[in-house]
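If you scroll down you'll find the structure; I have some questions about it.
Heads up, one of the protein chains got dropped from this complex, but the rest are sitting where they should.
Entry: subunit A
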Amino acid sequence: MAIALTYTEQELVSLLRNRDNKAYAYLYDNYASALYSIILQIVSDGELTNDVLQEVFVNIWRRIEQYDATKGRLFTWMMNIARNAAIDTLRSRSYQNSRKNQSIGENVDTIRVTDVIQPGVDTIGLRKVLEKLKEEQRILIELAYFKGYTHEEIAELEKLPLGTVKTRIRNALIQLRGLLK
């Protein structure tokens, strides 16, 4: 592992499609931490994050043919796989929890920022940037990006017109972008 191999993204994708074990090791060594961070920001549980990261790499392995370079960078594709897998895990877990105490489904309209932002993870990644946004923008990004709700679901949840939700999210994203640089 001492030898720092470098591939162009095109070479890397080609090797990943050939199921080249070294390429997957390279992928892990270079991107696992970034993906781990993204998952952790969503599930905010170390054990669960391990499981999801494993699932993400298996998904990359299985679905690498579906990666379309014209639609974006490899990392963007992997990041979205990680986000989707993390949200799916979170939902299946809260579904299991809701079976126990029937609270999520019934009290969905009482969700507050304190309920949805997990302690401890708000100092990393996008969450840290999110801190700098206004409260009303922050909760929308939280629900849309970290919880995976559709704009329609958020509109219903927050009792806001759909257009307002869309505009606020767009504005929040534009600000986020400025903060990333």
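Points worth noting:
Assume a residue touches a chain if its C-beta (ideal position, glycine included) is under 8 Å from a C-beta of that chain, and two chains touch if they have at least 3 such contacts; residues count from 1.
Here is the rule we use: contacts and distances are computed from a predicted model.
Look at the chain that isn't drawn here: its UniProt entry, checked against "Anti-sigma K factor RskA C-terminal domain-containing protein", "Cu2+-exporting ATPase", "N-Acetyl-D-glucosamine ABC transport system, sugar-binding protein" or "Cytochrome c class I", names it "Anti-sigma K factor RskA C-terminal domain-containing protein". By the touch rule set out above, subunit A reaches the unshown chain at residues 19, 21, 24-25, 28-29, 31-34, 36-38, 40, 46, 49-50, 53-54, 57-59, 61-63, 65-66, 68, 70-73, 75-76, 79-80, 83-84, 88, 124-126, 128-129, 144-145, 150-151, 169-171, 173-174, 176-177, 180-181.
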